[in-house]
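One protein chain omitted, others in place.
Up next is chain A:
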Amino acid sequence: MRAFLSQSEALHLLARSPLVIAAALVALLAIAGAALAPLIAPSDPYDLASFSLVDGLRPPAFLEGGDTRFLLGTDDQGRDMVSAILYGARLSLVIGLGALAFAAILGIGLGLAAGWIGGRFDALVMRIADVQLALPAILTALLVDGIARGLLPSGARDEVRIPVLVAAIGLSLWVDFARTARASTLRAKNEDYVQAAIAMGVHPARILFVEILPNVLGPLVVIATVDLASAILLEATLSFLGVGLPADAPSLGTLIRIGMQFLLSGEWWILWLPTAFLVALVVAINVMGDFLREIFDPRLR
């Protein structure tokens, strides 16, 4: 049943694709940089007292007028761009991974249950999924964000901004997980080993998670990788539109929104550096997702 490649085959495939290796390196560096931001970043961009407007609008250190304290320059508030990007990426990744976990748990849970229970429940879940597919992800996210803004008192909004974003993005990504999990549950339900487990009186939850779920892990990992890139992009889009994170706790999208003001003014680093980082991160994750798909899907080889 398993369609995985052997380890050596996978390594062989990897060795033939320098692009994938490069992508893995980029993603690894970006993720490590984001994860270790508090240790390696020159300053803390969330600590308002740690930077000063006096240093505002400095170009990167290697250009004329640059300052060695600010390798990639500063923004209009005097915030070090290196630190802002690393912390921004950290926030983007936290939200991306959180949204992914939200989508995976919701989607896999619903998919397994729908496939197992069948009947009306299955029909209901799948119709909801169809409706969800018809809605663009950005619209779902805006809707959730809008409802949360409406329901919450103005003082409470800031504390729940990240959970709201996670839920908003997660809700727009669960369908792929649910469909994949349901399809494999439907297929596996009639397999002998599952029938045997049923006959032995094993608890359905145990059958679902121990017998069926492992079979579908491969495709789910591929979906998760690609969706991580989507989640990061979606967060960036929401923050760019100004419904995401505020300017004093900037994610990559917020940094790009701030940088937009300097699109025509000559201070290119404020816009282009976070944008380049975001693009590199998302492309790298997508390339890895494609590679994983190749490994897990023998037909693509």
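Side notes on the structure shown:
The rule is short, and it goes like this: contacts are C-beta pairs under 8 Å (C-beta built on N, C-alpha and C of every residue); 3 or more make two chains touch, one makes a residue touch a chain; residues count from 1.
In this text, contacts and distances are computed from a predicted model.
Only one chain is not pictured, and the protein name UniProt records for it, out of "NADH-quinone oxidoreductase subunit NuoB", "Hydrogenase expression protein HypE", "Xanthine dehydrogenase family protein subunit M" or "ABC transporter substrate-binding protein", is "ABC transporter substrate-binding protein".
Check A:20, A:57, A:167 or A:194 against the missing chain and you find that the one touching it is A:57.
Residues 47-49, 51-54, 56-57, 76-78, 154-155, 158, 246-248, 260-267 of chain A touch the missing chain (whole complex, contact as defined above).
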